[in-house]
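What you see is the complex with one protein chain gone and the rest in place.
Labels for the chains are A, B and C, by order of writing; each one numbers its residues from 1.
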Amino acid sequence: MRRLGIGLIGTGFMGRAHALAFRNVSAAFELPVQLHLAALADADAERARHCASAWGFERAHGDWQQLIADPGVDLIAITTPNHLHFPMAMAAIAAGKAVYCEKPLAVSLEQADEMRLAAKAAGVVTRVGYNYQHNPMLVLAREMIERGELGRLISFQGEFSEDFMADPALPWSWRCEPSHAGGALADLGSHLLAMARYLVGDIEAVCADSQTVHPQRPASHHNSELRSILVDDQTHALLRFSNGARGTFSSSWLKHGYKNHLSFEISGTLGTLKFDQERLNELQLCKHGQGGFERLLAGPALPGYAAFSPAAGHQLGYNELKTLEVHAVIQACAGHPAPGPDFEEAWQVERLAAAIRVAAQEQRWVAL
Amino acid sequence: MRRLGIGLIGTGFMGRAHALAFRNVSAAFELPVQLHLAALADADAERARHCASAWGFERAHGDWQQLIADPGVDLIAITTPNHLHFPMAMAAIAAGKAVYCEKPLAVSLEQADEMRLAAKAAGVVTRVGYNYQHNPMLVLAREMIERGELGRLISFQGEFSEDFMADPALPWSWRCEPSHAGGALADLGSHLLAMARYLVGDIEAVCADSQTVHPQRPASHHNSELRSILVDDQTHALLRFSNGARGTFSSSWLKHGYKNHLSFEISGTLGTLKFDQERLNELQLCKHGQGGFERLLAGPALPGYAAFSPAAGHQLGYNELKTLEVHAVIQACAGHPAPGPDFEEAWQVERLAAAIRVAAQEQRWVAL
Amino acid sequence: MRRLGIGLIGTGFMGRAHALAFRNVSAAFELPVQLHLAALADADAERARHCASAWGFERAHGDWQQLIADPGVDLIAITTPNHLHFPMAMAAIAAGKAVYCEKPLAVSLEQADEMRLAAKAAGVVTRVGYNYQHNPMLVLAREMIERGELGRLISFQGEFSEDFMADPALPWSWRCEPSHAGGALADLGSHLLAMARYLVGDIEAVCADSQTVHPQRPASHHNSELRSILVDDQTHALLRFSNGARGTFSSSWLKHGYKNHLSFEISGTLGTLKFDQERLNELQLCKHGQGGFERLLAGPALPGYAAFSPAAGHQLGYNELKTLEVHAVIQACAGHPAPGPDFEEAWQVERLAAAIRVAAQEQRWVAL
Partner (left out) sequence: MRRLGIGLIGTGFMGRAHALAFRNVSAAFELPVQLHLAALADADAERARHCASAWGFERAHGDWQQLIADPGVDLIAITTPNHLHFPMAMAAIAAGKAVYCEKPLAVSLEQADEMRLAAKAAGVVTRVGYNYQHNPMLVLAREMIERGELGRLISFQGEFSEDFMADPALPWSWRCEPSHAGGALADLGSHLLAMARYLVGDIEAVCADSQTVHPQRPASHHNSELRSILVDDQTHALLRFSNGARGTFSSSWLKHGYKNHLSFEISGTLGTLKFDQERLNELQLCKHGQGGFERLLAGPALPGYAAFSPAAGHQLGYNELKTLEVHAVIQACAGHPAPGPDFEEAWQVERLAAAIRVAAQEQRWVAL
């Protein structure tokens, strides 16, 4: 069986989420490869060593370039701040290695374009961490849509709202910088755009409205000097899908009461489907002829769920969606058909976000 | 005590709802007038007589002009098909009588404009039946907003969806005619626009997208010949409020699973409020500092509720919202300050709907 | 058409609810009688006159015995404090008049027994105000059960909880007196027992546990002297139904968060049904083969609902359940088959409550 060496860059929240997922995946699935947690890199070499040991990686690197060059590493997992995705992914592609990059793909559409073209030219496997679409309930949603259970799709209404920036006294951070892909649209909204494409399909035109509700924030927790904020706090948009469906989009990080409200309602001529990431194991479905919405609960009839539990109602958590994503990445590396957005698809998402940005700035419909 | 004679035109669903409300109002409230259910009119004189007797009206007229001329009638309640609102209201105004007209005010913006100007010139009391805003929970919502409990308003997301036209085999009806103010936007959406204005305020620009999903329907239940449908089945829009809040709007009569889903979420810098007409006795509120949404249930601390029950949890129904509306109309007729949209406000709603129509047709933002 | 003269005793909350219902019923239904709101009685003659005028009753009496003797009165509606139900109903029966009495039927099982026997001997129509079972959604629930849609019934779990006595500083009131049928079991629980019988059937044995959580309360709002409380604040019980179903019962007036939580879950071999009076227009149903609970919303397919609205989602309120009850009373007076508990059935409910009281006192199962 082929050996697949994993090289993970980054040891923050997302680095650990990747590590947990790579550890879980071989217990949850029969893998088509021999998985090696080969190397972990962090700019802080000491931290790299500590995490490598705790998380079961064989080697540690204090320099990501060393990790990419490491001959035992076949797949590069990138979990660093957004502005580093481009140089790291480009180097990995240049080295002919597979790349599994966290979202967003890049901090500019130009970078994203360059990355997808480079990956295509090099013929390497790529995947981007829009992990919510690995949720077995959303795989089911897509299958239901593909089987025509909702009929012809006519409407998509999506919202991704959280409250983590609601306090205007919260200081500036990298999330407030356009050059780091900050803002509610890029940070949260891109997940929703990826979901809209995954479930409904291509979007051919958008119109939008964006606001910076709190145009200044303290420079830091210790420095009350005010710093200008150039990214959006909330964005609302209209979407026109190529298949004729129409809809609304909204994204906010100021909305009290929401923690992870990636939600949507998809309506077709034969039924309506609702989802909220805050209850990720549930779908609400009303088909033609039913009296109202029926709550569907994730269970082992869904392969992605069965990998973790034989009993309905046990529920998957966020980290298991990550394990499902990692499983798909490994399948792709092994040459098997596997779901999940590649660089080409992630570029489409960036393109869409960029069009929304233009539509908001110029207050007009923008075609894609 | 002054006598107030009621003249009701129409004996359909809405006529009966008015009758029930006029009968209820004197048991529910101490009225500032002596209420007389003076006359009922229907083009079918026999039906007028029958309903007058069953509903407790003193006289019946087979001709609405007689009813308006009836000297015992002070307030004209209009519940006829939409295209008759204009001639009836204009005649009532000309007779110097108060007018309580069902929504929409008229079947064209020009008519609506003429009506509000005539009413203003005549100085008569007018009210339009956007009855949902008489819901005590929404009166509370407005008070909370006015007291600043949500902080500065930043977002409104509203949807009014039902499913009663979802079946493409459902035949054409007057609701499918632009000249009768048909379509999802006019029929349902206007309620939502009135609500947005009631709770958030003036809207200064809109952008929109409308579709006729089923462009043909059978001519009638007995005639399968197809007839072209010229009104919208669904409309999505972006809203810009004068106070800086932004939002989305959607209206559909094709959405499986919804029966009366007039719903919204209003978010401000200090909190978020949610409502769904399908659970009209509830609000969901999350204020800054709370862990999540709290369900508030209507109770007798709200005057409009206390009029019907001294105990929380008893719940009001649709017809009681109508009774509250009728109470406000009577208060206004008695010269007391009383809530509820008059012809001026209803014209603003029509203007907004018209702007949405233009925005959808011309695919551009339209300023008001 | 036969004339039916209504005599209403009592002008409190429940008196007004009756008045509203008797006013509504002729607009909502085609009645088989000519309804006359003949007379209203209150011990306070001035108040009787005022309310009679406001509510549309022809005459006022300052003495309930006069009202019963009033030859224009055919049906006596009793809405006075509980301890007066017995003398009033017995007098009405003695006068050969129909009686519509609020729940509970009486303040002792002995009284209740005497009342049902007297009514049976006199052959008069009787009804008792367990109004929740006139809810069209519960009529539907009963029909579904009777049609076998849930299969063989195996479990009933019911709870009626409110919070209106939760504050221990709330003073003593008549509700705290056993001699006035006070206590959570009698005041709230009896509704639930009536519902259990209505939907599931006869109960043949009970076991129970009752507590007075706050054994003393201030004598009044103005007198902080403590008074002993002899009624239950909460009661839990086990129920054995004659048809083999088993279940739990609980009743509390101390439970924070509930305003009218008359709720149950009925489970059978083919499905499960859930209801909560706080959302009285909804049922949750999961039948064999469904993935989860489906929310059913009241609509005009239900005759009781159609009487008030032709459109689903409009929702009925508490007062409309009362109107439906009044309609059934009138039907019964007109000699038509009509639902609703009579004195015999209400005595069965009292018997059941008494058995629960014995079971709690003696800490043992009690057979009925």
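Methods note: a contact is a pair of C-beta atoms (placed from the backbone, for glycine too) under 8 Å apart; a residue touches a chain by one contact, two chains touch by 3 or more.
Here the structure is a predicted model, which is why all the values come from computation and not from measurement.
Only one of the listed residues, B:Ser53, B:Gln290 or B:Gln361, touches the absent chain: B:Gln290. The hidden chain makes contact, of the residues C:Phe29, C:Tyr130, C:Phe293 or C:Phe343, with C:Phe293. Considering the full assembly, C:Gly257 is the residue among C:Gly12, C:Gly96 or C:Gly257 that touches the omitted chain.
Between the chain not shown and the residues C:His83, C:Lys120, C:Arg142 or C:Arg246, the one that touches is C:Arg246.
In the full complex, the hidden chain is touched by subunit C at residues 154-155, 157, 159, 166-168, 207-209, 211, 213, 233-234, 236-238, 240, 244, 246-248, 250, 252, 254-258, 267, 269-272, 284, 286-288, 290, 292-293, 363-365.
In the full complex, subunit A contacts the hidden chain through residues 13, 16-17, 19-20, 23-24, 26-28, 30, 54-56, 162, 164, 258-261, 277-280, 297, 299, 308-320. Of the residues in subunit B, those that touch the hidden partner chain are 285, 290-297.
Rule of thumb we're sticking to: only the chains that are shown with their structure count from here on.
Put simply, the chain closest to the centre of the protein, by Cα centroids, is B. For the pair subunit B and subunit C, the distance between C-alpha centroids works out to 35 Å.
Averaging Cα coordinates per chain places subunit A and subunit B 42 Å apart. Shown for subunit C are the residues that touch two or more other chains, namely 297.
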